[in-house]
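Note that one protein chain of the assembly has been removed; the remaining protein chains are unaltered in position.
And now, chain A:
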Amino acid sequence: MNPFDYARATDIDGAVTAVAARPGAAFLAGGTNLVDHLKLGVASPEALIDIRRLPLDEVTELPDGGVRVGATVTNSELAAHPLIRERFPALSQALLSGASGQLRNLATTGGNLLQRTRCVYFQDVTTPCSKREPGSGCSALDGYTRYHAILGASEHCVAVHPSDMAVAMLAYDAVVVTTGRNGERRIPLAEFHRLPGDEPSRDTVLEHGELITAVELPARWSADIGAGQERLRSTYRKVRDRASYAFALVSVAAVVELAAEDSGAADAAPRIADCRIVLGGVAHRPWRAERAEDVLRGAPAAEDAFRRAAEAELAAARPLRDNAFKIPMARSTLVAVLRELTAGPHDQEPAR
């Protein structure tokens, strides 16, 4: 591990100034990913500015009923918080499906968004990787690709984003709040993570020295706000190689708002008024499934529409040597999630 300077930030502006002024400086929060990268040689900053003890550790209700999550709120605190469990349950589920109890106690909200891919070639400094070392090439293209992308990849990088939390947050239209040299910025999470393109070394749109201070969850998708909240449902489902403590092969976060019932057709399936569908484990960023959403919006909440939605989204999928299984897995998982979310309160549990 290369030597580095360490300083504990006492305020946000000081932290931003300290990192922005020094190209080799980086923020440190929980450290569960960064300290590992220091050991692996994936990262070798000259200086770490520790923001862990800045007063960014609160979960607060916004005036409109949304929720603001401070950047240093830990994954375990966030998953257990009543406001999250009641209003944004898929976020709690996503957090609890990630990492281990020990890691969730250290890992922070901001750090979770900034964690880097677990692509084995990225983490192995003896192999070429354009994300780690721009221009060196992608070892995964001819390598082991079971865990890699099926959507949105490029010839320069086929890695996937590892976060569960970000997948659920994107389904709730979260907004990332940052402070940089030019002041505060609000970045929709949908625009926060990048696709690799020809610059896979950049995971996000953040500039050097720009600090995440909070993530806001708007009231629009809160399960607790507005009339007919029983029609707004959300969940997170993760498929992985082990039952616990493993990254997603495929995951789905979905928010579905059912239309108010027609009094005339008691037996007909309710219609889907609006929805957000996000896939995890399939792309360089949490993958907003807008094609699927387009099929579902206004459609009856029935098997046929679920299948057409999944097919529409996955038509663009391009599998690599070892991950073609992810296409039917994503399709089945999405259909299963939609079936679960649109089942009536007294419906029989489907046999599958």
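Observations, loosely collected:
To be clear about the criterion, a contact is a pair of C-beta atoms (placed from the backbone, for glycine too) under 8 Å apart; a residue touches a chain by one contact, two chains touch by 3 or more; residues count from 1.
Basically, contacts and distances are computed from a predicted model.
Note on the omitted subunit: UniProt lists it as "2Fe-2S iron-sulfur cluster-binding protein", one of the names in "Phosphate transport system permease protein", "Plastocyanin", "RNA polymerase sigma24 factor" or "2Fe-2S iron-sulfur cluster-binding protein".
Among A:V35, A:L141 or A:A190, only A:V35 touches the chain that is left out of the view. Only one of A:V59, A:A140 or A:I327 touches the chain withheld from this view, namely A:V59. Of the options A:R85, A:R220 or A:R339, the residue whose C-beta touches the omitted chain is A:R85. Interface with the hidden chain, as seen from chain A, comprises residues 1, 3-6, 8, 28, 31-32, 35-36, 38-40, 48, 50, 52, 57-61, 73, 76-77, 79-83, 85-86, 89-90, 92-93, 96-97, 99-103, 105-106, 223, 233-235, 243-245, 340-341, 345.
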